[in-house]
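These notes concern the structure reproduced below.
Here the complex is missing one protein chain, while the rest keep their positions.
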Amino acid sequence: MATDHYSLWSVLRESLTGHKTWKPAWRAAAPKPSYDAIIVGGGGHGLATAYYLAKRYGVTNVAVVEKGWIGSGNVGRNTTIVRSNYLLPGNIPFYEASMKLWEGLEQDLNYNAMVSQRGVLNLYHSDTQRDAYARRGNAMRLHGVNSELLDRDAVRDMYPWFNYDDARFPIQGGLLQKRGGTVRHDAVAWGYARAADRLGVDIIENAEVTGFKIENGRATGVETTRGSILAKKIGLACAGNSSRVASMAGLKLPIESHVLQAFVSEGIKPFIDGVVTFGAGHFYVSQSDKGGLVFGGDIDGYNSYAQRGNLPVVEDVLEGGMALMPRIGRVRLLRSWGGIMDMSMDGSPIIDKTQIDGLYLNAGWCYGGFKATPASGLCFAHLIARDEPHEVGRAYRLDRFRTGHMIDEKGMGNQPNLH
Amino acid sequence: MRINCPFCGERSLDEFVIQGDASLTRPDPAAPDAAAAFYTYGYERANVAGAHKELWYHSAGCHAWLVVSRDTRSHEIASVTLAKNVALARAKASTGGV
Amino acid sequence: MSNTKLEPRSALDSAKSASRSHVEIKVLDGISVVWIAARKGQTAALVARVNELYGVSLTLNPRLASSTGGIEFLGIAPDQWLAIAPAKDSHDPASKLAGQLQGLASIADQTDARTLIRVSGAKARDTLSKGLAIDLHPRALPEGAVAVTHAAHIGVILWRPIGSDSFMLACSRSYSDSFWHWLTEAAAEHGLAVS
Partner (left out) sequence: MATPNQPNRIANKGLIDRRAPLRFTFDGETYHGFEGDTLASALLANGVTLTGRSFKYHRPRGILSAGSEEPNALVELRSGAHREPNTRATMIELYQGLEAQSQNRWPSLKYDLLSINGLLSPVFVAGFYYKTFMWPASFWEKLYEPLIRRAAGLGRAAEAADPDTYEKCSAFCDVLIIGAGPAGLSAALAAGRSGARVILVDENFALGGRLLGDEVKLDGLSGLDWVRQTAAELRTLPEVRVLLRTTLTGAYDSGTFSAIERVADHVPKPAPHTPRQRLWRIVAQRTIVATGATERPIVFGNNDLPGVMLASAVRIYINRFGVTPGRNAVVFTTNDDGARTAIDLHAAGARVAAIVDARPDPSAAVRKIAEATGARLISGVVTDAQGRLAVSGARIRPYNGSAIELPCDLIAVSGGFNPNVQIATHLNGKAKWDNALAAFVPGDVPKGMTVIGAAAGSFALSRCLTEGARWGASAATSTGYPADVPYVPTVADTGYDIVPLWRVKEAKHKAFIDFQNDVTSDDIALAEREGYRSVEHVKRYTTLGMATDQGRIGNVIGLAILAEITGKTISETGSTSARPPYTPVAMGALAGHHRGKYFKPTRLPPSYDWAKEKGAVFVETGLWLRPQYFPVPGESDWLETVNREVKTTREKVGVCDVSTLGKIEVHGNDAATLLDRVYINAFSSLPVGRARYGVMLRDDGLVMDDGTCARFAPDRFFMTTTTANAVKVMQHLEFCHQWLWPALDAQMMSATDQWAQYSVAGPRARDLLAKIVDPPFDISNAAFPYMAIAELTVCSGIKSRLYRLSFSGELAYEIGVPARFGDALMRRLMEAGAEYGAIPYGTEALGVMRIEKGHVGGNEINGTTTAADLGLGKMMSAKKDYIGRVLAGREGLADSKRPSLVGIRPVNRAARLRAGAHFLEKDAAATAANDHGYLTSVAFSPMAGHWIGLGLLQDGPQRHGEIIRAYDPVRGGDTLVEVVAPCFIDTEGVRLRV
């Protein structure tokens, strides 16, 4: 008679009895000897993959193995932004599919992840930037994704307190995606975990993968710190550590690991409604429902597996922040943290089979992974269940670098730290 | 993080630009397998968690390219040498390349 | 018409110098800057040649060697130096050095590429530490030391002339305005009067 379904009424009922009978969000599952599919990595993408495998493809005999606690990777350490304002045909349909899944996520999962579509605004500061955003906005429209190109006055109406008059690079306007916004990051991991658990998925924490069982070119299981587990199919969803884990299967990936820092301020009365990215510096910001300014900038730039960064980028980010919104000078930075990014060679992800049968790869998310969580899970589940790419994810091939079909939004080439 | 430039001395991270894995060498463009070799050179990365040899450019300093041995888990730097000297030594070792 | 001469103009014509007790900042004109880079395998020969011509031996590290003729040779990079020479209208150090060091070094005139600024006074170090992220303490940067670095996002070459407690700074000409703004703002706390 434990309470399982979430609603205001169940909360009120529980409140009368001291909330004593809530069913745990997910079981503390122990590994079974074998599964139809194992997902390596209990982050947002891994948990979403397990959920969609069970929900959409009927594959319920699934385990998610996580080396620590679920959501301990980038899903728990990002700036919570969701959007689909991409430029290239390989990307837009995928991120738009993700937006659509976000829009129905809470009802689907019965978990409030606070998906909040308060708008994402990219500022431009020159005619060239304006035309580049026009090109992007038009590309979005061609894919049926709404976008609006705003001029300076329209931006000023939305954010009258930006620095318009004393700016080194004056704001000329912005590209707005009204459907973009933010999502409570931890809740995404927990919501998927809970929903997957209810469909029979085993979520196995504190089980670090230490190796793969590979028999004549086919992956048949994983070795973990909680014993070896057999599986018909194995999916890697451990962005940040993709290269490390893949190397245990003898794979070398077109990926480097880099650290991205993010920041949150003390809670202050909300004055930033949507998400804003500064076009003349490395700075983007939103304000959480607790009142903290959540912001970030560029990656540190050097290869790193340490979940922390260095001072120059902190200064660079805050210089951007003060240049755009000088009223935050006396607001205090509360906390900073670092996440390890799978920086791919063209700034776009990989969802594909590998040279090893039964071993599937979901990697290379750079710092775009959070917003992609639902579609990434769906496409990866599709690939694992059907052995063919989902239509919105078919551009994310592993061999695209070999064939010269890069998906390079920024045009930075094979220099991962520039994407 | 601070890098000890062999010419300028120890300087802060923000004076440098990183290029990446220094264990890669530009393949022979004339070789029959050049296409495959250049793909590997251009795109595949060991991306090690641990001791990593990498190329840095002292952009705000003496403009020297450096080979830095750094641990990607601790950011601890074991050694820094002028890339030119490393390259010359390597060329001497294998008198190949253009 | 082509027989009337062109008037030279420094990047900081507006703000020549500013001074007050604790820190003095002065823009220096009429000084030639010449880039010298040893040709491959010629470093030793170059050092010898310069030695016989100017009586100083080029340093292979970031230090300066100052000749009797008042020319300073700054080590700015491996096998590269800047010659800082008081320019007299009559002669052109760049061409002169190009001739003298033919075959041993590549030479290019940098006189116009740099704005030279001298910072001195009791608070010079405190002022500079607001932008330069290098150790300016005499233990780390003694007289004769040279440093290629940046300050307030602007590239700068710094050196400590022999026999003086001042700092010499050379920043790129096109950045001079921004550099001057930062420098004077940094010095204001120490009583600098900005003209």
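The letters A, B and C name the chains in turn, as written, and every chain counts its residues from 1.
One rule holds for everything that comes next: a contact is a pair of C-beta atoms (placed from the backbone, for glycine too) under 8 Å apart; a residue touches a chain by one contact, two chains touch by 3 or more.
These numbers come from a predicted model, not from an experiment.
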- Can you list the shown chains that the hidden chain touches? A, B, C
- Looking at A:Ala132, A:Leu199, A:Leu230 or A:Met248, which residue reaches the missing chain? A:Ala132
- Query: Which of these touches the unseen chain: A:Glu208, A:Asp298 or A:Asp408?
  - Reply: A:Asp408
- Note on the structure: The one of A:Trp26, A:Phe94, A:Tyr192 or A:Tyr396 in touch with the missing chain is A:Trp26
- Query: Which residues does subunit A use to touch the chain missing from this display?
  - Reply: 6-8, 10-12, 15-16, 18-20, 22-28, 68-69, 71-72, 76, 89, 92-93, 103-104, 106-107, 110-118, 125-126, 128, 130-139, 141-144, 147-149, 161, 163, 166-169, 175, 184, 186-187, 190-191, 205, 265-271, 280-281, 288-291, 306-308, 310-311, 314-315, 318-323, 326-337, 400, 402-406, 408, 410-414
- Note on the structure: Where subunit B meets the chain that is not shown, the residues are 1-2, 10, 12-13, 17, 19, 26, 29-30, 34-35, 38-39, 42, 55, 57, 59, 63-65, 74-77, 82-84, 87-88, 91, 98
- Absent-chain interface residues of subunit C come out as 1-11, 13, 35, 37-41, 80, 92, 106, 108-114, 129-135, 137, 139-140, 152-154, 172-179, 181-182, 185-186, 188-189
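Methods note: only the chains that are shown with their structure count from here on.
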- Quick one: do these chains touch in a line, a ring, a star, all-to-all (complete), or other? line
- By number of contacting C-beta pairs, the most connected chains are A-B
- Query: If you average the CA atoms of subunit A and of subunit B, how far apart do the two points sit, in angstrom?
  - Reply: 31
- Mean-CA-position distance for subunit C and subunit A (Å): 50
- Query: Which residues belonging to subunit B are in contact with no fewer than two other chains?
  - Reply: 12, 14
- Message: Give the residues of subunit C touching no fewer than two other chains, as numbers and ranges.
- Response: none
- Query: Considering the complex alone, what residue numbers of subunit B touch subunit C?
  - Reply: 7-9, 11-12, 14-15, 60-64, 82, 84
- Sites on subunit C touched by subunit B in the complex: 61-62, 76-78, 80, 133-134, 147-150, 155
- Item | Footprint of subunit A on subunit B - complex, ascending | 1, 12-14, 17-20, 39, 42-49, 52, 54, 70, 72-75
